[in-house]
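The complex appears here without one of its protein chains, the remainder shown in place.
A, B, C and D are the chain letters, set down in written order, and residue numbers restart from 1 in every chain.
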Amino acid sequence: MIPVSYYLVLSGILFSMGVLGVLLRRNALVVFMSIELMLNAANLAFVAFARTFNQLDGQIFVFFVMTVAAAEVAVGLSLIVAIFRSRNTVNVDELSSLKG
Amino acid sequence: MNFFLQPLTLTTFFPLVGVLVLLFLKSEAKSAIRWTALVTSLVTFGISMWAFFMFDASNPDLQLKAQYNWITVAGWNIQYYLGMDGLSVLLVLLTTFLTPIAILSTWTAVEERVKDFMVFFLLLEVGMTGVFLAQDLFLFYIFWEFTLVPMYFLIGIWGGPRRIYAAIKFFLYTMAGSILMLLAILWLGINQGTFAVPDLIEMGGIPANIQIWLFLAFTMAFAIKVPMWPLHSWLPDAHVEAPTAGSVILAGVLLKMGTYGFLRFNIPLFPEAALQAAPWIALLAVIGIIYGAAVSFAQADVKKLVAYSSVSHLGFVMLGMFALNPLGIQGAILQMINHGLSTGALFLLVGMIYEQTHTRELKVYGGLWKIVPVYGSIMLIVSLSSMGLPGLNGFVGEFTILLGAFGSEAIGSPWFAGLAAIGVILAAVYMLYMFQKMFLGPAGSIVEEVKHHGQALRDLNLREIITMLPLLVFIFWIGLYPKPFFVLMAPAVDKLVAALNTAALAVR
Amino acid sequence: MTPELITFVILALVAIASAAGMILSRNAIYSALYLVLNFLTVAIFYLLLNAPFIALSQVAVYAGAIMVLFLFVIMLLGAEQVPLMLKQRQTIPAVLLALALAGALGVWFAGQAGVTGVIPEPVDTFGDPRAVGVELFFQYQLPFQITAVLLLVAMIGAIILTKREKGG
Amino acid sequence: MLLSETTTSGLFFNLAPWIVFFPVIGLLLNIIIGGRLTEKGIGAIAAIASGLAFVVSALLAYSLYVTEGHGETVLVAEWIRIGTLALDWAFRVDTLSVTMMLVVSGVGTLIHIYAIGYMHEDVRFKNDVGRYRRFFVFLNLFIAAMMILVSGDNYLMLFVGWEGVGLSSFLLIGFWYDMDTLGRPSWANSNAAKKAFITNRVGDFGFLIAGFLMFWYMGSFQFDAVFAAAPEVAKAHPEIILAMTIFMLIGVAGKSAQIPLFIWLPDAMAGPTPVSALIHAATMVTAGVYLVTRSAPIYDLSYDAQYIVTTVGAATALFAALIAVGQYDIKRVLAYSTISQLGFMVAAVGMGAYVAGMFHLITHAFFKALLFLSAGSVILGLERGHHHMAHGHGGHDAHHDDHAEVFDPGDMRNMGGLRKTMPVTFWLYIIGTLALAGIIPFAGFWSKDEILLDASLHYPHVYWILTAAAFLTAFYMGRQIWMVFFGEARHEAAARAEESPALITVPLMALAALSVLGGALNLPFKGFHQLGHWLEHTLGKMELLGFDLGVAGLSTLFALAAIGVSWFIYGRNPLKVGQVDPLRKPLGFIFAGMERKFYIDEAYKFLILDRYDDLARFTADVIDWKFWHDWFHDTVIAGSFLWISRTFLTEYADQKGIDAFANGIGAFTKDVSTRLRTLQSGFVRSYALFVLVGVVAILGYLLLK
Partner (left out) sequence: MTDYDIYPILPVVILVAWAMALLMVELFILKGRKGWMPLLAAVGMAVALGFSLAQAGENLSSFGGMAVLDGFAQFFNVLFLISGLLAIAVSYDYMRRLEIERWEYYPLIMLSLSGMMLMSQAADLIVVFLALELLSIPLYVLSAFAYPKASSEESGVKYFLLGAFSSGFVLYGIALVYGATATTSLSGVVDAVAGGTANLTLLAVGAALTLVGFGFKVAAVPFHMWTPDVYQGAPTPVTAFMSAGAKAAGFAALLRLFASAFPVLSQDLTPVLWVLAALTMFIGNAIAIAQTNIKRMLAYSSIAQSGYILMAFVPFGNPEVAQVSVASALFYLFAYTLANFGVWAIVIGLEKAEDKGLEIADYAGLGRKYPAMAAAMTVFMLSLTGMPPTLGLVGKFYLFRAVIDGGFPGLAVIGVLTSLMSAYYYLRVVVTMYMKEGDPQPVREGWLAFTWGFTAVSTVVLSLAPASLFDWAAQAVLRLF
């Protein structure tokens, strides 16, 4: 069997890539996807740990995270849609009228 | 005894009754507002006199104590603790005494937002009295900070052209000092388990190396308030911009809170540190004396001149206090009162003429004595008192201070007092300069100027004379027969000095 | 190298590559599709980690429902192209910091062999829907109810934000 | 309270406080009801108050006479009690203080009477009748203060009087505060007043320091206690005694116009003439002499101190006499003469010749008061003449019109030939002059001679200096007589001058009598020495010198010679209008120096006053305002405060919103803040970047820790 730490390292890498996506992309949708990637990486870690302890708790946690992700996506996408309607853009850098 | 019927509680909080009444008055009813404020402050003075008659001068300890547990939950041990002893009794009376006088002086000077003015003024009185009476550090701190607020409004709303700048500066400087004190207070409260000053003094036992830090933290707060050189920069701004009554209270009472703080907290709480710091504070005090006098002399604005003279005068107070012997300390306490009376009176007088001429430039004045002889004579007496003419109050204070400082073991060298005595010469220089430029010599351009506007400079009216009269009485009384005043403070000061001597032995 | 390990490495590389593809694709649709691929590989990992129920949920909910929603919105908004613009001031610090983050996490995880070394195989029913369901409805009753409310909230929110009332 | 106790011994000691109370009552009466009284009434109240003080003094003297000089101390109230410091309001009645009281109240009363008439005219010439009352209030104030000075039982009470007389001197010098001596609108008189006060304050500084030393080494301010402790201190710390006496000497120099603080006295002549006579000749300026005499037990302990004091006195005597020669103002000559004579006295008491000093103090009070008042009479006479002259020309309010030529009634060059128009004054003046010049048998002869004799025995160099000064004294007085009373009138006003009324001349006659007979107080013959014996009760056994024909003869010879020389120069060929002083040519720049007081005032102004002024202005404008206030407090403290905040700004905030606090930091701040403006840029991604920075920082810390 593969040492669980491999999964963890992978999860760390994916998480960091998600973070990087948030930092680099200007398309709000892609930014959002990157956040999903971060959540996903966390889920991987949960499942890996669950396997370590041979416990279901970690898996259950993942289940809840997915639900949360779904809820977030619903709200997040409708926000993005709303702002696209009024500004006709999904470029997050153009959302900078509030500053200082 | 009922909580509210204790003399000290009543003295402190009675002005709130006036505030309450004021809130129900229409702001157009200016006369009613003024009378309400005046009567309130007079009654407060009466109550403080009642307290004074119950005060036993021969007892060195706190008296008329009002002591209740206030916040004793959650590991706190905060008390509502008021008390009066020889160190504070005169200052309390000074506060309640000057307030009605200051209110009286606003009778025609303040026409704008009279109600707000009086509310703030009475609130200020609560804060000031509280500062002098509070015996619990927490309570003290609350009163201490609280005084800032009404004063800030008094300067900021009714002040001169740069009032906002001055108000903010006043607030920030004072607060800058006091927040460090807050930490020191907390340290004491935590480590000694109580905030009650008498208990803290009795406990003692703060290691010398920590004492120094606490001493410095308290010193920051008080030195800014005094103000000691070189922390005086807020003073001219605040004084020049403040309305007359504000200046009177500022000079008369608020500055004393700083010196009183040294006396009440710094010296008894940290005797070892006080002994170590004495020469340094004396040095700053002497610099302040000379510096204040010199700067004062060079001012073209009367009010500024008087303001800077405070730096010089309070230098004397600090010098005397840190002589740490009975002479110096008693002189310092008396000098606090003297400065309150004399400088307060000076500000009143400057305000009275300003009301007519709307200028404080020295160069436009001159020859006024001929035109307003009563005013000139009173100004002369007050100036003389301020420069320490024997027979008037200023001398008694300055003399005992210098005498005490000259032989003080804590300061350790007569040079400080010797140099400070030069301040006596310089005081004459700037005070006479002011008096000359305003009242002597040929009539200044302002006389014509005022005439030009269809008026003539008038002499003091009855109200103004009544305002000044109590001050003059005390100026002479203290000058000629200060013994009753010294008697009041002697036991308390002796007790303080005895404790210091013990500490001095411990240091050696 | 065991076959298992080879599978893992390959899948891991796919996961990383698809994540990179998502980040770097100019077109949001490609990004979404790369993300779906990433989710699918992760689902396989779940299977490898004895979490079949979660794996299925991952495919159904994540790769399926959620990403479809994404694609749907992308299409709705006209698949607007927002340039990638790697030559911006933030790129270098962002990359360095992300590397640092990955490095820090990697170092910690790699050093966790003591805890995460060889683990005994769990019982067969581990992670199957029934076991998960039991946990979910008994032990995790409260969170389960919360998620219900959460979804309700999300629904209300989505409706409010996208419903444009007449004259509003 | 006090009167009830007077009879305990059948004597009047307990009346002592009334020497102060009477004048105080007088001045209060005048303040309160004076407004409703006539001028005569006001003057009468003041004069009676002073007179009553004299009566009390006399009663005290009688009491002392009865008790054979055993004085008493009368306690009025405790004043300051702190620890070991015990100060009382207590009056000391002994022969020394009573002598001073008599002089002060005696001469004072005469001058009060004189002033009733003098001021009546003066306020009319100066066109401000309202000031009449004020004058007498001040005059009574002076009497009260002077009485406190001479009768106090401790140094501090003495100091109260000491400063009190300084104050009244200030008020009276600046009496005509809105003009100069010629009545023109000016700051001159008030400047003179201020100068007097401040110079005196310098002296007071010395007094104070001496007092501090006294308290910390001798433990008291009370005379007896101090004197009792002094010998031990002298043994243990001789330097302390020296320092104390030197500091006290500074006080003496201030009050008694000695080098280096004499500069105020000539200017003090700005005050009305009675003031010059009373305060700046007869009484107040002698306070220094009194102080040294009073402190005799301390001075006796230090030869160095005595040497210094006597040298200062002698130098002053000569120096002032020199300057007097070059003056034209009738009162100024007398003023320098006063300084010079004070020098004699200080020299005397410095030598330990206290009786001689006191003796000269008394006689000088008589004849110098006489001279001043006569000079005042002369001035009034000239003013009257000037008034007539103006009327003669039809001008109505002459002294008020802007005449092209301003008439100075005190300038001797405007006088001449007054012996005809003002005969009474002339004779009175002659008496005063002879007394001052030391011509036998006038009062001045006896007292001055005693000083010279003492000096010749103990301090030869002082003797010669003083003799030279005496010679010059006779010379400048002679010069004055010739210039004022002889020759021809050099101004129309002098020609039209009128004799003064009796109210003025009668007090002068009294003083003249005293000037003639005053020497009888202490004739240097065996069996006389009344004053010496009288004072011995207080000062202890004295060396009472006899009459030395050599010294007396020499000084008389010198005096006569000086008068002769002055006749040769000024009497033989009287000055003509516009003629320069005949001494100017032969003496050259020395005379210029005499005329200009050897530029002492200028030197002080340049070396001290201007420097202090510069220093004060520099401190105020540059150090305090520009540096502390604007730069340090506002720019550095407040500025850095704002800078900190601006540093994190994106948008450079609106300056107006931040008030004036930010002045002076604008440009720099703006630069920095624009550079850092992107921090709060509004960009989601950069916000996220900051979150990551935080995360990495924390994780990095955990990793590397």
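Everything below uses one rule, namely that a residue touches a chain if its C-beta (ideal position, glycine included) is under 8 Å from a C-beta of that chain, and two chains touch if they have at least 3 such contacts.
For clarity, every value in this text was computed on a predicted model and none was experimentally measured.
Just so you know, the chain we are not showing touches A, B, C, D across the whole complex. Residue in contact with the omitted chain (choice from A:2, A:24 or A:92): A:92.
Considering B:21, B:57, B:149 or B:504, the position touching the chain not shown turns out to be B:149 (whole complex). In the full complex, chain A contacts the hidden chain through residues 8, 15, 18-19, 22, 28, 31-32, 35, 38-39, 41-42, 45-46, 48-49, 52-53, 55, 57-58, 60-61, 64-65, 68, 71-72, 75-76, 79-80, 82-83, 85-87, 92, 95, 97-100. Counting over the whole complex, chain D has residues 641-642, 644-649, 653-654, 657-659, 680, 682, 684, 686-688, 690-691, 693-695, 698-699, 701-702, 705 touching the chain that is not drawn. Interface residues of chain B with the unshown chain, by the touch rule above, are 70-76, 113, 116, 138, 141-143, 145-146, 148-149, 152-153, 156-157, 163-164, 167-168, 171-172, 175-176, 179-180, 182-183, 186-187, 189-190.
Note that in this section only the chains that are shown with their structure count from here on.
One inter-chain figure worth recording: chain A and chain B are separated by 65 Å, centre to centre, where each centre is the mean of the chain's CA atoms. For this pair, chain A with chain C, the centres built from the Cα atoms lie 6 Å apart.
Centre-to-centre separation of chain C and chain D, using mean CA positions: 101 Å. Residue positions of chain A touching 2 or more other chains, listed in rising order: 19, 23-26.
Within chain C, residues 90, 94, 97-98, 101, 105 each touch two or more of the remaining chains.
Across the complex, chain D meets chain A through its residues 649-651, 653, 680-685, 688-689, 692.
Touching chain D in their complex are the following residues of chain C: 90, 93-94, 97-98, 100-101, 104-105, 107-108. Of all residues in chain B, those touching chain D in their complex are 162, 164-165, 168-169, 172, 230, 232-234, 236-237, 291, 294-299, 308, 325-327, 330-331, 367, 369-370, 384, 389-391, 395-396, 399-400, 402-403, 406-407, 414, 417-418, 421-422, 424-425, 428-429, 432-433, 436, 439-443, 480-483, 486-487, 490, 494.
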